[in-house]
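Would you mind keeping the following structure in view while I ask a few things?
Of the protein chains in this complex, one is absent; all others appear in place.
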Amino acid sequence: MKLKSLALVATLAAAGAMPLLTSAPAFAQAKDQFFPVLSYRTGAYAPNGVPFANGFVDYLKLINAKGGINGVKVSWEECETGYATDKGVECYERLKGKGATSIHPLSTGITFALTEKVPTDKISLLTAGYGRSESTDGMVFKWNFPLTGTYWDAADVLIQHIGKKEGGQDKLKGKKIALVYHDSPYGKEPIALLQERSKLNGFDLQLLPVAHPGVEQKATWLQIRQNRPDYVLLWGWGVMNSTAIKEAVATGYPRDKMYGVWWAGAEPDVKDVGDGAKGYHALALQHGAEPNAKVVKDVLDLVHGKGQGTGPKEEVGQVLYMRGLMAAMLSTEGVRRAQERFGKGKWVTGEQARWGYENLALDQKKLDALGFAGVLRPISTSCADHRGDVWARVHTWNGSKWEFTSDWYEADQSIIKPMIKQAADKYAAEKKITRRTSEDCQSDSLETARKG
Amino acid sequence: MGFFLETLIGGLTTGMLYSLVALGFVLIFKASGVFNFAQGAMVLFAALAMARFSEWLPKLLGVDSKLLANLLAFAAALLVMVAVAWLIERLVLGRLVNQEGVTLLMATLGISYFMDGFGQTLFGSDIYKIDIGLPKDPIFLLESAFQGGVLVNKEDLYAAVIAAALVVVLAAFFQFTPTGRALRAVADDHQAAQSIGIPLSRVWVIVWSVAGFVALVAGIIWGSKLGVQFSLSVLALKALPVVILGGLTSVPGAIVGGLILGMGEKLSEVFVGPMVGGGIEIWFGYVLVLLVLLVRPQGLFGEKIIDRV
Partner (left out) sequence: MLYRENGQFKTTYASDQQIFPIAQDRLLIVALLAFAFIAVPFLASEYLFRAVLIPFLILSLAALGLNILVGYCGQISLGTGGFMAVGAYAAYNLMIRIDGMPLLLALLLGGVCATAVGVLFGIPSLRIKGLYLAVATLAAQFFCDWAFLRIKWFTNNSSSGSVNIGELNVFGWVVDTPAEKYLFCLGFVAVFALLAKNLVRSHIGREWMAMRDMDVAASVIGIRPVYAKLTAFAVSSFFVGVAGALWGFVYLSAWEPAAFNIDRSFQLLFMVIIGGLGSIMGSFFGAAFIVIVPILLDNAPILLGIPIDTATASHLTFMIFGSLIVFFLIVEPHGLARLWSIGKEKLRLWPFPH
């Protein structure tokens, strides 16, 4: 008994002492630019989270191998979120004190939670290819950057592609399109645009939610078999994707009529379905699987070649790995742009980095120099547009790899822009934020940012 | 009508798969009075073991034939589950002998957390494949009577047959073998069984091993269907209403409960779901169980609960 109470006292004392120790903000040396890496390597979404995180970290290692951002080395720390919002918030709170200037939550749910916190903490919320679609409007969402595209853009491109396949947007009238979506903010994002488009183009939209984690899809696919939609759009993540394809095989729905969003079109989703997944299409957010890109060769030489690779070598160049590379590239390029304004070779603050993300001007030359030739198209942001141009293609799984099967598409902003404005206005009214003025766009970047 | 049949068959086969997992619950509760929340984690652990061994063993031993590799992996995974059963009995159950039900329940929850983490540490957290040769394509029956035919999934059908066979074997085991009788004696009254010389701890190891075997079969079938990944342990939550519906102590009850639940879930999701926006599968089973319990508090086949004052 004595031993037990001693043990208890010791545990409680240690438990009491530890948080006081952990709370001391471990400020990385002011010279290193710190990037928090929110990742999920466990849980139902790990198969897709792991390659992304590996790509992200490998790119940061590559930057260091190439000498840092104009000489400033980068440092990072991973934190496991398990795709859960509260763990994501806890990771954010722990890592923000280390000098973080930007964060990629890789989860729309965590994005919503962090949108409330980043303005006070002065950290840019980069949500490349996900997040809140209305955060494109930088006049309301000063700190959110859904770079390269949001889900409204994705849904729009898919409808354009389907229209093209049918022989013209007018041929969509009377067609049936089903959306199999993850029952979470991520899966629900495209619904607003798809409903708009269905009114516009006259197609019949069927919504089929799938509860987390997404392994129960038998009833969903039986309903699809009954309704026989002409196309099925898949908005899944993690194991939901491979389960959907397996259920499509089991109910005999042709895979070549299935189109996944850019988060539902990667190797982990199709590998273990094998031949059954042949013909499955998915959106490619600018890049697909790029084993021949120069940046991939650089990573293999300078990072994996030195034995510092974060994941297996076979993963380098796969779809989600490239997504991670791209996300890390955007993080560091924003810092580089900020350095151009506020002092090359110097460590940048959160406000300065934000200016950098708001004034990205990555032209093809710069992208080629970084190694993304033929992989990415120019990305430039502005005060009003925190997303930049949206370019996407469709790629198809041929049984062993992803092949591009379409031309480049641009999302149709004539439909999306008013939706963004309406949603952003609604958010601003709810939170009592006043829209930024154009003077605010310029002045705030020069003076307040310089003050750091 | 054809579509109704399709959904019904789909529900029945899914129900059999739930019963597979529920069997493990019932076995352990029957023999030791412990409600094993860790059953889901055991299914995942067993499936992971099977999947990884079927990958590693052929490389290690240079075996080529798929069948042999699968058999070896099965044997190895079974050994692992028996070891797990022995450890659980030794380290946890043996020390919690006289505690209340809630404490034992929480202990099994703790075990399930531990096994989740341990399984993924040992075997990894990717999606792994189990290929035991179950066919994946559908068959279409009665194409003449109904347009498009009635869809029956071959894999699910095989799984249902395997589950039924397992139940028959287990029922025979409990009824006709001396070990089975010993298990039933322990389930009736621990102290009485101990006093006539039945070794309690050995019985519990046997029970948990059998439950581990059931978990392995369930893990193989579910893993072959869905791929072996973390969400398999969430399946246990789906098996809970089956267990409660059928009654905690009845093996045929687990089957009937599974069939009813599977049927009810799929039919409600497909026919009632669209009216309310879909996704009602997650709660339908539980609400059904709630309503049944209001009428019969001991489940459909469970023993009547007698309170002594």
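Here are some notes:
So that you can tell them apart, the chains are marked A and B in the order they are listed, and the count of residues begins at 1 in each.
Note that in this section a residue touches a chain if its C-beta (ideal position, glycine included) is under 8 Å from a C-beta of that chain, and two chains touch if they have at least 3 such contacts.
The shown structure was predicted, so the numbers you read here are calculated from the model rather than taken from an experiment.
In the entire assembly, the chain absent from the figure touches the shown chains A, B. When the whole complex is considered, the residue among A:T85, A:Q160, A:N201 or A:N241 that touches the unshown chain is A:T85.
Considering the whole complex, the residue from A:H104, A:H212 or A:H287 that touches the absent chain is A:H212. Among A:E166, A:D183, A:D385 or A:D440, only A:D183 touches the chain that is left out of the view. Residues of chain B in contact with the chain left out of this view: 35, 91-92, 95-96, 99-103, 105-107, 109-118, 120-121, 125, 237, 240-241, 244, 248, 276-280, 282-283, 286-287, 289-290, 293-294, 297-299, 305, 307, 309. Interface residues of chain A facing the missing partner chain: 1, 4-5, 8-9, 14-15, 18-25, 39, 41-42, 46, 50, 77-80, 82, 84-86, 89-90, 93-94, 97, 108-109, 112-113, 115-117, 120, 132, 183-185, 188-189, 191-192, 209, 211-212, 423, 430-432.
Heads up, the rule we're going with is that only the chains that are shown with their structure count from here on.
Inter-chain spacing, taken between the CA centroids of chain A and chain B, is 37 Å.
Chain contact summary for the complex, chain B toward chain A: residues 3, 6-7, 10, 14, 120, 125-129, 136-138, 140, 148, 151, 153, 155-156, 225-227, 229-232, 234-235, 238, 265-266, 269-270, 273-274, 277-279, 281-282.
Note for the complex: chain A touches chain B at residues 41-44, 46-47, 50, 183, 207-211, 213-216, 218-219, 222-223, 225-226, 239, 242-243, 246, 249-252, 268, 271-272, 276.
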